[in-house]
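Complex shown without one protein chain; remaining protein chains in place.
Then we have chain A:
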Amino acid sequence: MSSDYEYSDNEYYDEDEDAMLEDDASASEMEIDTYADDFKLKKEKQKSYDTVHEPLTQAQVEKFMASDVEHITGIFGVEHNVAALLLRYFNWNKERLIEKYMDNASSILIKAGLEQPEKQPDTRSTRHVQSGSTRRSTRQSTLDSTKSGISRILERVTPPVEDSGSFVCPICFDDTQTETTALSCNHKFCKSCWSAYITSKVRTEAEHWITCMAEDCSLVAPDDFIRTALVDDKATWERFGELLVRHFVSCNPSLKFCPYPSCTNAVSCPAASSKSVLTTIVPIVGCGTDTHKFCFGCPIDADHRPVICAVAKMWMQKCQDDSETANWIKSNTKECSKCQSTIEKNGGCNHMTCKKCKYEFCWVCMGPWSEHGTAWYSCNRYDEKASVDARDAQSKSRASLERYLHYYNRWANHEQSAKLSIELYAKTEKKMEEMQITSELTWIEVQFMKKAVDEVFKCRMTLKWTYAMAYYLESGNMKELFEDNQRYLENAVEELSELIESPFEPESIAALRQKVTDKTVYVQNRNEIMLDDTAKGFQEGRWRWNITVKGFDDVDDE
C-alpha cells in the first residue's frame, strides 16, 4: 500500500520486462496483499499510447470563457456584455476579433448586433454612440429607402410608442402592462413578452443569439438583459448558460464535449486539435467520469486503440456495408468457374449455364457439364480432375472474401464477449461471495477476480481493434511482428478468461488465486506491449497499409 512499494514495482517492470514475459511465475514474488494497488501504478508515468488531456466541468469551461472576455474587455476598454457578444460573433476567435476591431470598430459593432445602424438615442453606452456615429448617418438613408411595405403597415398597427402614459405592447396588446423594457434600439415591449420570447428562443430553438423582437432590427440582447428577463425562470437561464458553453466548445478545436448522454463535461486535448496528428496518435480521452471514454479525433465513442481513427472508420464502414452481405454470399452462392460471376442457384437442376459467359457447368462438382453425359440430376464426379481444378479456381476467388470474414469474425467475437461481460461480472461477483464463504479470504482478498475480469474486458477491446488494423496492414515483417504480439495477447486473454470461468475447489483457492493473479499481470503486460508498440509504430511511421489511408498518402510517396 505504501508509495515506496508502488515505485519499486514500477521499476521492476521496466527492468525485467523480458523475464516477466518468459516466466509467468515471476509475478508471484509480489506480495499479494498489495496486489490491488499495483493495478494503479501505471498512472505514474505517461505512456506512449496515452494522449495528454484534461477533463473540464462546465464551470471550468465557463472560467475559460470569462478569461477570454476579460482579456477583450481589457484591450478594447468595453463592457463585459459587449466583449462577450463580440467574441461570440467571431466564434471566439480572439485574434481575428482584435484584428478586425482595430481595423474598424464601429462597423464590427454594427455587424455584431451591438449597435444600430440608424441614429438612435443610446442609453447603454455613450462610447459606442460616438464611435459609430459617422457611419450611421449614411446607413440610415439607405435603410429608409429600402423599407418594405411591412414596416410601413406596422407603423399603422403598432401603437405610438412615444406616448408613455398609455403604452400598449405591440405584441400582446395588453394595455394593463406597465413594465416595459427595450434594448438600446429603444424598441419597447412589455416585460412578459420579452420573457416569453427569450424563453422560446432558448428552449425551443436552442438559440443564444437573441435579436430584438422588432422587425428588421438586428440588435442582440446582451447577457445582463437576458438574465433580467429570465429572473423568474432559473432553469431557462441555466440552459442559456449551457448553450453559451456549447458554442464556446464547438468553436474551439482543442475542446470537445463528452458524447455520453446527459454528461455535461468537456475535455481539453490540445495535442489532438488538428486533423493531421491523427495519423500518429489515437487521442482516447476521458471526461473525468470513470466510464466515459471516447475518441477526441473521431465520432467513435469508445476506446479504439491501438488503431488510428482513419483506419477504424474504414473498418466500421466496411463492417456495416459488407458483413452480412459477405456472409450471405459465402453461404448461398458459387462462382462460375470460368468468369467468376457470382451465381445464386434458386431452383432447377444442376446443369448450370452462366448468364454472362454461357459456360456450362455442374453446380455440385463445379466441373464442366460436357463431362457429365446424361447424368442430369445427380452428379457423381466430385473427385474427377476437371472438377477439382474448377473448385480450386473458385476457392481462389473466394480468398479475399474469406480473408475479410477471418478478421471480421474475430472482431465480432471479441465484441460479443465484451457485450457478455455484464453477465460475467455478475457471475464473478457471485463467485467472489462463494469464495468468501468457503474460504478464509476477506472481501478485499477476493478482489483479484474482479480485477481479472476488468483486465479481460480491457484486453478484448484492444484485441478487437487489432483485427481491424491487421486487416489493412500490408503483409511483411512489420505485420508479422504485429500479429505475433496480437497472438500472445490473444492466447493470454483466453487462458485468463478460462481460469476465471472455471469452477473452483475450496481447498485450492489459494493456488487459483495465485494463478489468476499471475496471469492477470502477464495479460496486463502483453496488452501494454501491444498498445505501446503499435503507438510507437505510428509515431515512427512504421506501419504500411494495403490500401490508401487518409493522411498517409505522403508517406507512401516518400
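By our rule, a contact is a pair of C-beta atoms (placed from the backbone, for glycine too) under 8 Å apart; a residue touches a chain by one contact, two chains touch by 3 or more; residues count from 1.
Just so it is clear, contacts and distances are computed from a predicted model.
**Student:** Just to verify: the chain that's not displayed, which of "V-type proton ATPase subunit", "RNA polymerase I-specific transcription initiation factor RRN11", "UBC core domain-containing protein" or "Transporter" does UniProt list as its protein name?
**Tutor:** "UBC core domain-containing protein"
**Student:** For the chain that's not shown, point to the residue among A:E215, A:D301 or A:D484 touching it.
**Tutor:** In the full complex, the listed residue that touches the missing chain is A:E215.
**Student:** Thinking of the whole complex, not just what is shown, which of A:I171, A:C251, A:V388 or A:L424 touches the missing chain?
**Tutor:** In the complete complex, the chain left out is touched by residue A:I171.
**Student:** In the full complex, which of A:C193, A:V516 or A:L531 touches the chain missing from this view?
**Tutor:** Selected residue, touching the omitted chain: A:C193.
**Student:** Suppose we count only contacts with the excluded chain; which residues of chain A make the list?
**Tutor:** Residue positions of chain A that touch the missing chain: 148-150, 153-154, 156-158, 170-174, 189, 193, 196-197, 200, 204, 213-216.
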